[in-house]
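Taking it in order: structure first as C-alpha cells, then the write-up.
Apart from one protein chain that is not included, each protein chain of the complex appears where it belongs.
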Amino acid sequence: MAITGPRPLPLLAALTAGALLLAGCSSGTGSGSGAAATAGAAGIDEKPVQGGSLTYATDVEPISFDIHVSQQDITGAIQRNVFDSLVHQDDKGEFQPWLAKSWEIAPDLKSYTFHLREDVKFTDGTVFDAEAVKANFDRIVAKETKSQYAASLLGPYTGTEVVDAHTVKVNFSEPFAPFLQAASTAYLGFYSPKAIKENGSKLGAGGPADVGTGPFVFTGYTKGQSAVFTRNPDYNWAPPSANHQGPAYLEKLTIRFLTEDSVRVGALSSGQVQVAEPIPPADVRTVQGDPKLRTIATDAPGANYALVLNTTKAPLDDPKVRKAVQRGIDLDTDIQSVYFGVYKRAWSPIAPSTPYYDKSLEKSWPYDKAAAEKALDEAGWTARDGEGYRTKDGKRLSLEWPLPPAEYVREQRETLGQAIQADLKKIGVEITRPRLDIGTYIANVYGGKEHIADYSWARFDPDVLRLYFNSASKPSTGGQNATFYEDAQLDQWTTTGKGTFDKAVRQDVYTKTQQRAIELGLIVPLYVRTAVVGTGAKVRGLTADPNTWLAFHGAWIAK
Amino acid sequence: MAHTTVEPVPGPDAAPDAVLLKAPEVPAPAAPARRRPPLALLLALAALALLLVAALAPGLLSSASPIETHPAEALTPPGAAHWFGTDQLGRDLFARVLHGARPSLLLGLGATAFAITGGTLLGLAAALGGRWADQILMRLADVLLSLPPILLALLAVTVLGTGSLNVMLAIAIAFVPGYARIVRAETLVVRRSGYVEAAVGLGLPRPLLIVRHVLPNAVGPMLVLATVGFGTALIAAAGLSFLGLGPQPPSPEWGAMLSQGRRFLATAWWVGVFPGAAITATALVVNVLGRRAQARFTRRTDA
Amino acid sequence: MTHPAAPGTPESSPPLLAVEGLDVSFGPVRAVQDVSFALDRGECLAVVGESGSGKSVTARTLVGLTGAGGRVPAAVSARRLAFDGLDLATLTEAQWREVRGRRIGLVLQDALVSLDPLRTVGAEIAEPLRVHGLATRAALPARVRSLLERTGVPEPQRRAAQYAHQLSGGLRQRALIASALAAEPDLLIADEPTTALDVTVQAQVLDLLDELRGKGTALLLISHDLSVVGRLADRVAVMFGGRIVETGPAERLLAEPRHPYTRALLAAVPGARTRGTRLAPEPAGRPPASPGGCPYAARCAAADDTCRSTLPPVDALGSRCWHPTAAGASVLSVREPDPAPTVVDGADRTALLDVDRIGRSFAGRPVVRDVSFRLHAGETLGLVGESGSGKTTTARIVLGLERPDTGSVLLDGRPWSELTERRRRPDRLRIQAVQQDPLGSFDPRFTVERLVAEAVARTGVPRGEARRHRVTELLDQVGLPAALLARRPTELSGGQRQRVAIARALAPAPALLVCDEPVSALDLSVQAQILDLLADLRRELGLALLFISHDLGVVQHLADRVAVMKDGRLVETATVDRLFAEPADPYTRRLLAATAPVGASR
Partner (left out) sequence: MSTGTTGFAEPADTPAPARSSAPRLLRAAARRLLGAAAVLLGAATVAFAALQLVPGDPVTVMLGPGTAATPEVKAAIQEQYGLDRPVPVQYFTYLGHLLTGDLGESYQLQRPVADLIGDQLGPTVQLGAAALGLAVLLALLAAVGTAGRRPALRALSSLAELLAVSSPSYWIGILLLTAFSFQLRVFPVAGDDGFAALVLPAVTLALPVAGMLAQVLREGLETALGKPFVLTARSRGVGSAAVVLRHALRHAAVPVVTLTGWLTGSLLGGAVLVESVFGRPGIGALTLQATTNKDLPLVIGLVLLSALVFVVISALVDLLYLVIDPRLRTD
C-alpha cells in the first residue's frame, strides 16, 4: 500500500502480539518495537461495558470512501470497520478463516476456491453468498470503476466462478501467489450487491450507501469534519482469532479528521476525543507525561522511509558516490533529534516488523565521515570550491532532491532533510531541494530526472522489495523502482519470492535482496516509522487488525 | 493627449467657480517641523535600521550559523546562549530569524515591485490607451478583483509552482488589479488636472507631457500606498510560505519557520513565536512608516 | 431654559453682549488680543479683517467653540464676557450647550458644507428645536415649514425634505440661517455669510439679515468684504493681527477712515472710482514690529520707531494708531498717476482674437451658446457672469483646451479652435492662462523655479545659467524675491502663488493672457496687489487680457470693454463706461443693482 499517496494512514503493525490490545498499557510504555503491546492488563478483570460512544481523531481524510477505488490507507483503515474479507491474516502472516470457512489453492496457483460461511448478512439484509463475491470482484476490475488500487491486488484476475451458493472459484491467467494476502485486505472487501446496483457510483461519498457486513454501519459523513458509524447489532462473524466475538460494544464510533498535529494532540489532551493517531514524535513525551492519557507505539511494516538514489544520473551512477552518501549522513543523531527517539534509525530497506527482515544488516553501515570522504576522494571529487563543496572538472558535487508540495510531505521529513543537507555539506556534497509542483515532481522523479527521491511504502509483505528493486517495476507503469538500477540477481530473487509459498526460499531470496540493495548503495534507509496512538485512560479493548489498522470492534469505554 | 475632446465631464462651469472656499482662519498649529518627531516614528526607524542590517549583513548581529545543525542542543529554551532558543535541529533561532530577514523581506519587496510595475503599466495603458484598451483591461481587473487575493495567489502558485520567485509573482498577480485601478484613476485625474492643462497650454509635446507630468503624479500616490502594500505583501507571502508554498529549505524564511514551529506549540513555544513576532514587527514598522509617508504626501499635495 | 445669572442690573440698559479685553491663544500663537466691543438688540456690528486677523476666532469664542476641530487647545481669557446677564467665561460645557443655538446662533459661510450633506434640510433646521426641547416631534414639520417661509424659501414643504446639495446657493444659505434662527436666539453671529454666493444672491441674503436685525435680533457680522459691511452694519470694528485697530459708526468709518489699515482696505476695493489708480500701497520692506508694537507697523507707510516699539492706545474716535489721519482726508490718498491710456477699439485692425458664434454642450446641456466677441492687441475685455453662466467654458475654448461644437475661434485672423493639437502647439505660447486656483495648475512635485523654468524652456532659452537668469527676472517682474525659487507651491501664500502663475504665463511673452477669476480666492489686500500687478504688466508689455470675473467692481476697475454672460449667452457687450452708466440688458441692470457701492446707505 502506498504511503506516499496523499498522507495515507500510518500503519499499526501488530507483529508479535497477535490481535494487539492497546488499551491498558500504562502510560509511558510503548515507545519501542511492536513487542510492546501487552494485552489489556488493566482490563483483564474488568467486565466490558456495552454501549457508549467513542471519538477517534486521525490526520487524513479519505478522498474517496470506495474501497474498490481508493488507493489511500485511510480509506482501508476506516472501512475495515464496515467491510469484512474472505480471509484474515494474523500477525505471523498466517491466513485464518473469516468470511470463508476454508479454501483450496490449485497447485499451479492459478485458481483459488473458497467455501463461504452461510450465516453472514449485509446490513441491508442481503445475504452474503457466492454471487456477492463475484459481483464485487467483477466490479473491481470493471473499467468504469477506475480502481486505483484494488484492481492491482487482483493481479491477473480472469473471473470468478459461482460453484454453488456458498462456494466460489477465483481464476487467474498466471500463477498468483500473493492473492490470499490481497484477499485479506479491506480493499477486497464486499459491498452488498444491492448497494453496488443501486448506488454503484456514489459509494465513494461515504455514508449509508456504503453497505457491508462488518461490525459497524456507516451512518453519516460530513466532509472536513467527521464520519459517524453505529453498531451492527447482527454481527457475529469476526475472525476466530479476534479478541471479541459478537456485535461491537460501542454504540457509536465517530472519526474526526484533524489534520493539524497540534490540534489533534490538543483534542486528545482536552478530552475532546478519546483516541488520536498519529501522535507526532514531538508530542509523544507530553502525552506520555499526562496521567489521563496512554500511548502505545508500534513499528510500521513495509518499506522504510528512504532516500532512493537514481543510479542512472551522474554522479550517482558512480557506486562510490552512492556509498559516500549512505555513510556520510549521521542518521543516529538526526533521527534522534528530529523524532525524539520515537522513530528508530533504519538499517534495511524494509522495517523489522515485515516478514523476512534481515536483522544482520543492523549496525553494518554506521555513520563514517572518514569513509565517506575517502570514497569521494577515490571517485575523483577532490577539489573544493569557495563554499566548501567538492568539485570535479570544475563541476560542483551537487545533488538535486526535489520537494513536493507541502501537503505531500509529512512526518517532518522536510526537517530531517535539512539535517541531511547539513550532514552532507560537511563532506562537501551539496543537496538542493527545489520545490516542485506535483505534476513536475511526478514527471521528474518517476522519469529519472532527479538525483534523489524519497518515499516509503507500507505493506505487510516483503514483496515490496520487488516493487522497489525489480527492474520491471518501472515507475511509469505503477512500479516504484526509482533507482532505475537493472540487476539480474535482484530481478530473479524478487520474482522468485513473489511466486512461492515456500518459507525457506522466501527467507533466502529476501535476505539476499536486502543485503544487495544496501551494498550497491541503491538506497539509504532512514527511519522505521513508529505509529503512536494516544488514548484516554478509559479506552479498553482497542485492537489493531493484522493489516495494521485500528479496529474498534472489541473496543469499549470503562466506567 | 486628447484634451480637446475631453470626455463629457460635467461642464466646468457647473462647479461653483465664483470663490474658492476659505479655510476657517484658525491659526495653524505650531509648524510640524519644529515638533519633536513622535516616539513611534523613532522606534520604527530604529527597527527599520535593524531590519536592514539583518537583511544585508546578518553576520554582524549574530555569529551563529542559521543552517548548521547541533542536534545535541535541540529545542533549548531562550537563554543567554541562545536568545531565542534553538529549534528541533539545534539551530540558533536568533540567527535564523536574523537570516530570515533577507528572504522574507525579498518576498514582500519582490511581490510589491512586480505588482507596482504591472499595475503601473496596465493602469497607464487603460487610462491612455483609448476606449477599447480601457474597457478590456478594466473588465479584466474587475474579474480579478472579484476574487480574494489569497485565492488568486493560490491559483497562481498552482500554475507557476512553488518557490520564492513564483510566490512573489503569485502575490503580485493578486495585487496588480488593485494597483492598476489606482494608477488608472490617478492618471485620469492627473490628465484633467490644472497642471497638465497648463503644460498643454505651454505646448508641451504629448510624450514629454506624459513622462514629465502624468506618469510621476499618477504613480506617486500608488508608490505611497505601496509602502503599506508592502506590509500586506509580506504577510501574504509569509502566509503562502506558511502553507508550504514558499522558498526551498534550509533557507530560513519566517513563514516557513512559523509553520514548522506550529508543531511545538505545546512543548516549545519559542520555535513558532519568534518568527511570527518578526513578521508582525516588520509589518508594523512598514505600516507605521507607510502611513506617515502617506500623511506627508497628502499634506504636500493638498496643502 | 434656565438663566444661571440674574438678569436685570441697576444700569439703565446694559448691552446684550459685552466683550472686554478678550484674549485667545493657540499655544504660542496669540490669535486675539485685548478685543473689546458691545452689541445691543437690533444692532449690527461688523467685524472686518483679512484672513488670520482673528475675526473668526472671536466669533467662535462667543459660542464657546474656539478650538473646536483644531488640534491645539485654545486658551481664552477676558476681563468681561457677558451676554444678557450670563458670564460666558465661566460656563461649563453643559451650560454652553444651553446657550448655543438657543440664545446665540451661528451662521457660517457656504451652506453646502455647513449643513450636514447627509441629512435633510428639514432635519438640520429642526435640530436646535429638538436639542433644546422646544417643540414636540409632531410639531417639528410645521415649525420647520414656518422657519423656511420666514427666511424666504419658496415651497417650504418640498425644500424641507431635500438635501443641501439639491438647493441653490441662495436657498441653502437661507436654510442655514433658518436653522440658526430656529430657537429664536437673541444674537446671531454670521461668519462670512455671503462669501460663497453670487452677487445677486448675496444681496438677497443680506436683505434677509437686515430684516432680522430690524426685528430685534442682534447681529454680529464677520466679513472680509467691505461692501457687505456697508450695506448692513451700524458699527464696524476693523481687526488686524488679532487686535481691533479701529472701530466706529459704519457711515463715519467708511467715509472717513482714520487708521491707515482701514484706509488701505477701502482703497483696495476696486470699482469705478479706482480705474487707473493703484489699489494697494507700494509694498515696502519695512522692519517688522516688536511684539509690543503696533501690529500694523510692518505694513504701514507712516510707521515710525514709536509705532514699532509701543502699542498705540485707542483714541477717542476708536482708532488704535499713533498717527491717525485727520477727519475728512480722502480715502484714495494712495492714488498714483494714471497709467498710459489704454488702447480702445480699432475696428479696422485685425482682431487678435476673434470668437465667432461658438457653442458647446455637455451631456446634452448647452453651456455656451452662440457667443461672439473680438479682442484686440493690448485691450482688456472683462467677461462677467454668475456661476454656471458659461464663462469658464468660453475661456477654455479660447485657450484651445476645449473644442467648440459650433462656431470657431480665430487667433491673429488664422484658424485656432479647429486646428489639431499638433498644429496648434506652435502658437500656444501666444495665449497663456492664469487660473483661479493656481495651486491646481502647478505640478505638485515642482519647485517654483522648475515651474517657471518649464515655461521658459519652451521659448528656447537654453538650460543652465541663462534659464535661471530668465526665471529670476520673471519672478522679479511679478514682485517675488528669488528666495522663493526653491519653494514648493504649497509653501507659498495665495498671493505668491498667483504671482508665480503670472510669471509662468508671462514667460513665453504671450500676446493674450486669459485670466479666469484670478483674484476671487484672495483677500482684499492681496487682490489689490494682484490687480495692480496685472495693470502694470498690461501697460509695460502691451498685453491683451481676457479677464473673467463674477465681481463687477474688479471688472470695472480693470477692463476696457465688458461682456456680460448669462445662461451661456452674451447678453450685452459694451465699453465699461457705457455698460455701467447705461446698461442696456435687463439682466445687466439687475446685476448692477445687486452690487451696492461701498458706503452706500441702506
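Lettered A, B and C in written order, each chain numbered from 1.
The working rule: contacts are C-beta pairs under 8 Å (C-beta built on N, C-alpha and C of every residue); 3 or more make two chains touch, one makes a residue touch a chain.
Owing to the predicted nature of the structure, the values given are computational and were not obtained by experimental measurement.
*Asks:* Taking the whole complex into account, name the chains on display that the unshown chain touches.
*Replies:* A, B, C
*Asks:* For the chain left off this view, which of A:Lys92, A:Lys223 or A:Arg384 is in contact with it?
*Replies:* A:Lys223
*Asks:* Based on the whole complex, identify which of B:Ala133, B:Leu147 or B:Leu215 touches the chain you can't see.
*Replies:* Of these options, the touching residue for the absent chain is B:Leu147.
*Asks:* Just to verify: which one of A:Val127, A:Leu180 or A:Ile438 makes contact with the chain not shown?
*Replies:* Once the missing chain is taken into account, the touching residue is A:Ile438.
*Asks:* Among the options C:Ser168, C:Ser309 or C:Thr459, which residue touches the chain absent from this view?
*Replies:* Only one of C:Ser168, C:Ser309 or C:Thr459 touches the chain omitted from view, namely C:Ser168.
*Asks:* Which is it among A:Arg117, A:Lys134 or A:Arg256 that touches the chain not included here?
*Replies:* Touches the omitted chain: A:Arg256.
*Asks:* Kindly note down the residues of chain B that lie in touch with the hidden chain.
*Replies:* Considering the whole complex, chain B reaches the absent chain at 24, 40, 139-140, 142-151, 154-159, 161, 231, 235, 238-239, 242-243, 258, 262, 265-266, 269, 272-273, 276, 279-281, 283-284, 286-288.
*Asks:* Residues of chain A in contact with the chain that isn't shown?
*Replies:* Residues in contact with the chain left out: 2-6, 63-64, 71, 143-144, 146-149, 151-152, 204-205, 222-225, 256, 258-260, 262-264, 266-267, 269-270, 272, 404-405, 407-408, 437-443, 445-446, 455, 457, 477-478, 480.
*Asks:* State which residues belonging to chain C touch the missing partner chain.
*Replies:* So the residues of chain C touching the unseen chain are 60, 63, 65, 68-69, 93, 97-102, 104-106, 108, 110, 113-120, 124, 127-128, 131-132, 151-152, 154, 162-163, 165-168, 170-171, 176, 179-180, 182-183, 200-201, 203-205, 207-208, 211, 388, 590.
As a working rule, only the chains that are shown with their structure count from here on.
*Asks:* How many angstrom lie between the CA centroids of chain A and chain C, rounded to a whole number?
*Replies:* Result: the chain centres lie 88 Å from each other.
*Asks:* What is the distance, in whole Å, between the centres of chain A and chain B, each centre taken as the mean of its C-alpha atoms?
*Replies:* 46
*Asks:* Touching at least two other chains at once: which residues of chain B meet that condition?
*Replies:* none
*Asks:* Going by the contact rule already set, what residues in chain A reach two or more other chains?
*Replies:* In chain A, no residue touches at least two other chains, as defined above.
*Asks:* What part of chain B is in contact with chain C in the complex they form?
*Replies:* Chain B reaches chain C through residues 1, 3-6, 8-22, 24-27, 29-30, 193-195, 197-206, 212-213, 216-217, 220, 299-303.
*Asks:* Could you please specify the touching residues of chain C with respect to chain B in the complex?
*Replies:* The touching residues are 26-29, 31, 51-57, 60, 67, 69-72, 109-110, 112-113, 169, 192, 195-198, 360, 362-363, 365, 367, 386-393, 396, 399-403, 421, 424-426, 428-429, 431-433, 435-437, 439-445, 454-455, 458, 488-490, 504, 508, 516-517, 520-521, 550.
*Asks:* Over in the complex, which chain A residues touch chain B? Could you list them?
*Replies:* Its residues touching chain B are 260-262, 265-266, 269, 280, 282-283, 285-286, 333-334, 336-338, 403, 405-407, 409, 412, 414-415, 417-419, 421-423, 432-437, 440.
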